[in-house]
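Starting off with a structure, shown below.
With one protein chain held back, the other chains of the complex are shown just where they sit.
The block that comes next holds chain A.
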Amino acid sequence: MSIRHGLLALLERGPRYGSQLRTEFESRTGSTWPLNVGQVYTTLARLERDGLVAPDGEDAAGHTLYAITDTGRAELREWYERPVDRANPPRDELSIKLAMAVGAPGVDIRAVIQSQRHATIRAMQDYTRLKATALAAVESGRSGERDDVAWLLVLEQLIFQTEAEARWLDHCEARLVRLSLPADRRAAAPEPPQAAAETPAPHTTRPRTARTRRA
C-alpha cells in the first residue's frame, strides 16, 4: 500500500509533522482514503527504521518534524517510475460474489446484479456531483491550489472505476440472459415481432451506434 510513498512524496516538498502530513494527504485525495494519525505515525516509524526519513527537530509549536533522506528520495523516484503492479489483481469482492452466485440454489443473480448496479450508479451520481464542483473550482481559478486538481483526478479515477463496474454488470446480465435462452429461441431473439398493420414508430429499426460499439 502506498501510504508510505504518499508520505514520502509530501516530505519531498519539505519537512513536516505527523498531523500535517495527514491533512495534506487528505486534501489531495479528497479524504477518499481517510488516514488516522496513528497510521501516519506508524508509517513514519517504519520509514525512519528503513532510513527513508529522519527526525528533523521541532517547529515553533513543538511538533516533531520529519525530513526525507537521500535514500528516501531515491525510493520515491523509483516509485514514480515503476508501474503499479497488475500481475496480482486485488481480490474483488463483487467478482467473487457473482462467481459464487452463478447457479447457486435460491439466489436470483439478476437481483444481485441489480442491487449492485443501484449502489454503483448511485456512487457515480455522487462522484459526478463532486466532480462538477471540483471542476468549477479549478476552472474559476478560485482555489489557486494544486490540491483541487489532485482531488479532481482522484474523483475521475473513481468515476472510471465505477463505470467499468457498471458496464461489467450490464454485460453479465446480458450474457446470462443470452445463455439462459434455449437455442431455438436464441436464434429468433434478435428479431422483434413486427406488426404489419402498425405504422412504424420513428425508433423501430433505427440502428444504434452505441450498441455496435458496446458489442
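Just so we're on the same page, a contact is a pair of C-beta atoms (placed from the backbone, for glycine too) under 8 Å apart; a residue touches a chain by one contact, two chains touch by 3 or more; residues count from 1.
The rule is short, and it goes like this: contacts and distances are computed from a predicted model.
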Protein name as given in UniProt for the chain not displayed, "Exporter of polyketide antibiotics", "Branched-chain amino acid transport system permease protein", "FAD-dependent oxidoreductase" or "Macrolide ABC transporter ATP-binding protein": "Macrolide ABC transporter ATP-binding protein"
Residue in contact with the excluded chain [from A:Thr43, A:Thr69 or A:Thr162]: A:Thr162
Listed residues A:Met124, A:Ala137 or A:Leu152, member touching the removed chain: A:Met124
Residues belonging to chain A that touch the chain removed from view: 1-2, 30-35, 90, 114, 117-118, 120-130, 132, 159-160, 162-163, 166-167, 170, 173-174, 177, 192-195, 197-198, 201-203, 206, 208-211, 214
